[in-house]
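This report refers to the structure that appears directly beneath it.
A protein chain is absent from this complex, but the other protein chains hold their places.
Order as written gives the chain letters A and B; numbering starts at 1 within each chain.
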Amino acid sequence: MSRLGEIPIRIVSRTPAASTGTIGAGVTAILIEIATQLDRLADGGEPGAIDLRSLPMSPGDREQLLKALGPGEVTITLKGDGESTINETGIQGVWWSEYRDRGGELIAGFIEIAQVPAILPVEPDQLRRGAQQLRAGAAGAAQQPGN
Amino acid sequence: MDLVSFARGPALEVALAVFCLGVVWRIVGFALLRIRRNFNEPRNSLVKAIIGGVIATGSRSWPHSEFTVRTGAGEALGYGYHIGLFIVILAFAPHIAFFGSLFGVTWPALPNSVITIFSVLTFTLLLAVLFRRVTHRVLRMLSNFDDYFSWFITTLVIVTGLMATAHIGGPYQTILGLHILSFDALLVWFPFGKLMHAFYIFPSRAINGTLLSRKGAAS
Partner (left out) sequence: MAHYHDQPTIGEMLERHGVSRRTFIKYCTAMASALALPPLAGRAMAEQLRAALRPSVIYLSFQECTGCLESLIRSFSPSIENLIFDVISLDYDDTLMAAAGAQAEMARDKAMKDNYGKYVLVIDGSVPTGANGAYCALGGKSAVDILREAAKGAAAIVCVGTCSSFGGVPFADPNPTQAWPVSDIVSDKPIVNVSGCPPIPEVITGTLLQFISTGKVPDLDEYRRPKVFFGNTIHDRCYRRPFYDQGKFAKSFDDEGARNGWCLFELGCKGPTTYNACATTKWNGGTSFPIESGHPCLGCSEPNFWDKGSFYSALSAPRWGKAGEVSPGDVLKVVGGAAAVGAALGVASAGLSRLRQRHIEKSTTNNEAKES
């Protein structure tokens, strides 16, 4: 027995299947929370986020939630130390983020309510450093004869 | 050693020993007392007298029809919190685990929510009982330190127990330690105060009933 899945288990209580079509109370609560945060953002408030890990969701609930939010038009891939994805959902301003490590393991997942996911914008000092880098590169190129 | 370890360790051991010593002492001392000789000719045979004693044990445990209006409420209160106490003590899972490791036998428990309801009710009734004791003129004159302290120690155990399950008043360990410690104190106080009625109440009713019925009194 080397894998987790091979350990015999008995399922005591099945969570209601997603296929029943009706949305569970847990999922409804999350949807309402998202709506509240959207309102707050629209009124000039801070962007918000809901940690998926802190919500005890069954795979069925997750499916329902994804379905209720629907597919969106933006997909962002972050390629630092493993591929992480941020997908805008059908509700604009609601982003479904999944952060993965080098091994492809999910290390954090959350729903972000923001104009743009907070991880994207670049800080001023970073911009300056970029400018410096370019200037240094340009200067180096200028010094090289024949270029 | 932390508080819980002390409370359920040495303190409990000593308390249990004192409790047994005191209870046996008082029961044996009581049982061996000489009953005053009665020089009158008995009105009833011994068998009839004993039956009278048994009847008295039962009938004294219920309000006398003539006084129902006056004493009924008080007795109902008394019955109420006694039943509550029994349920909370005997049907709460951690208590059963406690008895189980002491005596080696366990029995099914009631759900915690039910226990919580009963302990809150019991606590309320205990407050009512105290209120009655201090407001009732006769009762107040009859009461001494023993009555109040016995009430206090019983209530303390309930209150600390409730606090422990509700996680209020401090870290769980501390409150649990206080709960067990107050129970230890109750054990020590038990044989020497009025709590001892638990052992005396029925024998004394039976003996009194028998003696009276031997003299021909109705039971």
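Please note the rule applied: contacts are C-beta pairs under 8 Å (C-beta built on N, C-alpha and C of every residue); 3 or more make two chains touch, one makes a residue touch a chain.
Small disclaimer: the values here were computed from a predicted structure and weren't measured.
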{"item": "Displayed chains contacting the withheld chain", "value": "A, B"}
{"item": "Contact partner of the left-out chain, one of B:Pro10, B:Pro42 or B:Gly72", "value": "B:Pro10"}
{"item": "Touching residue (missing chain; options A:Ala29, A:Val74 or A:Ala108)", "value": "A:Ala108"}
{"item": "Chain not shown: contacting residue from B:Cys20, B:Leu127, B:Leu142 or B:Ala198", "value": "B:Cys20"}
{"item": "Contact footprint on subunit A, counting only the chain that is left out", "value": "10, 12, 47-51, 53-54, 78, 80-81, 84, 99, 101, 105, 107-110, 112, 118-120, 123, 126, 129"}
{"item": "Residues of subunit B in contact with the chain not shown", "value": "1-2, 4-5, 8-10, 12-13, 16-34, 93-95, 97-98, 100-104, 109-113, 115, 167, 171-173, 176, 180"}
